[in-house]
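Note that one protein chain of the assembly has been removed; the remaining protein chains are unaltered in position.
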Amino acid sequence: MFSTLIDQFWSLTLSGIALGFIYVLISLGYTMVYGVLRMINFANSEIFMFGTFATIVISRDFLGNVDGTKSLPLPKLILTITLCLLGSMLVSGLVAVFVELVAYRRLRARGTNKLATLISAIGISIVLSEFMRIITNSRPTLNPRVLEKKSLFEIAGASFRMDTVLTIIFAAVLFVVLDRFVKFSRLGRAIRAVSMNEDASKLMGVDLNKVISATFLIGGLMSGAAAFFYTLTYENTKFNVGFTLGLAAFTAAVIGGIGNIRGAFFGGLSLGLVEVYASSILGTEWKSVTVFIILVLVLVLKPNGIFGEAVQQTRA
Amino acid sequence: MKLLNRLREGNLRDWGASFWEQSSPTKRKVIATSLIGFAALAPFMGFGLLDTPVSDYGAVLVYPVGMFILMALGLNIVVGKSGLLDLGYVAFFAIGAYTMAILGTRTSLNTWEIMPIGIALAMLAGLILGLPALRLRGDYLAIVTLGFGEIVRISALNTREIGGPNGIANVPVPPSIGPIKFSLNDQKAFFWVVLIMILLTIWMIRRLSVRRAGRAWEAIRQDEDVAELMGVHTLKYKLWSFSLGAAVGGAAGVLYASKTLFIAPEMFTLNVSILILACVVFGGMGNIWGVVLGAAILAYLPERIRFISDARLLVFGLALVITMNFRPDGLLPRKKREKAIVKSTQDGI
Partner (left out) sequence: MYNVLFVYLAMAVLISIDTIRRDRIQKGKDQERYVQERTLLGQKTKRVLLELKNLTITFGGVTALNAVNLKIYQGEILALIGPNGAGKTTVFNVVTGVYRATSGEVLLNEQSLDGMKRHHITKIGIARTFQNIRLFGDMTALENVITGTDVHKRSGLLGGLFGMPRARREEKAGRVKAHEILQFIGIDEYSDRLARNLPYGVQRRLEIARALGTNPQLLLLDEPAAGFNPAEKVELANTIKKIRDAGYTVLLIEHDMSLIMGISDRVAVLDFGQKIADDLPSVVQNDKRVIEAYLGVPADAS
């Protein structure tokens, strides 16, 4: 039962880390929005899903990468990666801003109860995924290969593939940039002010609508980046791809203490590892069940998250 | 015209309620009996405007219309009465259906004997989910229930003993009751059973609404902290709400399996939960008649209009967003009115 885990420990660890970084980026979408609104962004999984399609459309249709048997030549590869990453981030970011405008803003202005806002957010998330289901005929969409899954080098039986390495490096850089941004930029400070005390920050002249839009945008950008790395690695997507990943990323955010940016980092990585290890023992078909059990356990036993210190102080 | 105005003012429900209150007991009995009789005759009205081009009218009345109304009423106890957002309602429906399918194919029990077992198992599942989940609030509860719904489906999918992805076939139909026979070609009998279950559910909700449990739910929905401080055992009543909702969902599941003959995990996706939620929200959370109306409309329209049936879920999602943004109380909002007598004295001042 444990033999796979023991035999392939390091290679599992590596793919767990890569998966973990994808979770980190998506869970930032949940965590940032939660920080300012105290509400789960139910549509975050669809925001992610749009990013995966954006990546494929740009690579396959705009850049004409349809061959899909081997890696692209280096200049084209760099162009593809750059454009797809930026395009995916942009599309997801814009979808996120749209979601906030349509599903949240009016209700917030009217000050309705939380239940109404939640239902509205679920509604928009259904609309987005159904929209995609209908135009793709419920079929999965393939992303023709742009990067060969060749091992670059091996350490302790773990083969470092190009896509794995790219995901880990880029995601780590993005995370650091975001963390710095929220800490030191003007907008970042406004976001933190709103997270800590909405009323006080309003008094201090923060434009709440703008800050909330910006938060959705940033969360969307991160989910979009995650979508790119996901598509690069798994090379296909579907209208409901966001569901499982979204639930996992949300779990990661909860493990790290939702609202806590650095928590999302630890949460994402540990969930990625746990998921990969658990799948090697129980079989991949029980993956989402495992994630769900972890979610319930954390919520019930440690509602502030395992890494969550006093939530108020470390919030985004 | 007057009706339209009333609808716009959002007090059609109040108007109905005050009409009801001012009627004498005999008048009430007459109205109730004729309404029920009218509903019971619905299977004979499948011609002209009402007929459904896409599918068999008689079958549509049972599923989705009747079943949706039933499940929406059950979910309304949870979402509308107690304000708990349950996105995993399909799980209880699935548990009822699987209970029927497993016991119906492997034992000699019939539908009516399996019904209480299915209900009990669904309630048990409600308790198992509720005990950890109902300690959580608002959006956390929503996401945990959502996960739970998927888990039940995935577990069914991965368990070979209950058919895995292939599901279970040859589920028996209910045995006939006297001259009334249950058959797939003529589903009137199924419709009448659904109708009876709907009436029982309505009776239960109406009864509880004016009792201690109803007040506890209402208090929890409006301000859970204050409810607790006023002595309401919130966890206990939330669990009740959850398991009563589950019971209704389980009952619907048993009947559904016994009607379709064949069930498979793919019938119990998150979409079902969302459809039922949309029925509740669109009709008017917390108001029985609103929920019945909302479910009837949302279940019937896609069958009537082919264009909608392809994009059913999209329409339901839109219904959620639009209702919440522009008419958060739904078609028929919950009680806004105060008793007529007091109004008049107040007007006099």
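Going by the order they are written in, the chains are A and B; count residues from 1 in each one.
The rule we apply is simple: a contact is a pair of C-beta atoms (placed from the backbone, for glycine too) under 8 Å apart; a residue touches a chain by one contact, two chains touch by 3 or more.
Please read all numbers here as calculations on a predicted model, not as lab measurements.
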| item | value |
| --- | --- |
| Contact partner of the left-out chain, one of B:Val232, B:Ala264 or B:Leu277 | B:Val232 |
| Residue among B:Arg153, B:Lys188 or B:Arg334 touching the omitted chain | B:Arg334 |
| Omitted-chain contact residue, chosen from B:Arg28, B:Arg137, B:Lys181 or B:Arg207 | B:Arg207 |
| Options B:Leu127, B:Ile162 or B:Leu199, residue touching the unrepresented chain | B:Leu127 |
| Touch residues of chain B, complete complex, unshown partner | 127-129, 131-132, 151, 155, 158-159, 204, 207-208, 211-213, 215-216, 218-219, 222-223, 225-235, 237, 240, 334-336, 338-339, 341-342 |
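Going forward, only the chains that are shown with their structure count from here on.
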| item | value |
| --- | --- |
| Chain A partner contacts - residues on chain B that touch it in the complex | 79, 83, 85, 87, 132-133, 135-136, 138-140, 142-144, 146-148, 150-151, 154-155, 157-158, 270, 274, 277-278, 281, 310-311, 313-314, 316-322, 324-325, 328 |
| Parts of chain A lying in touch with chain B, wherever the complex brings them together | 39-40, 42, 102-103, 106-107, 112, 114-120, 122-127, 130-131, 133-134, 243, 247, 250, 285-286, 288-289, 292, 295-296, 299-300, 303 |
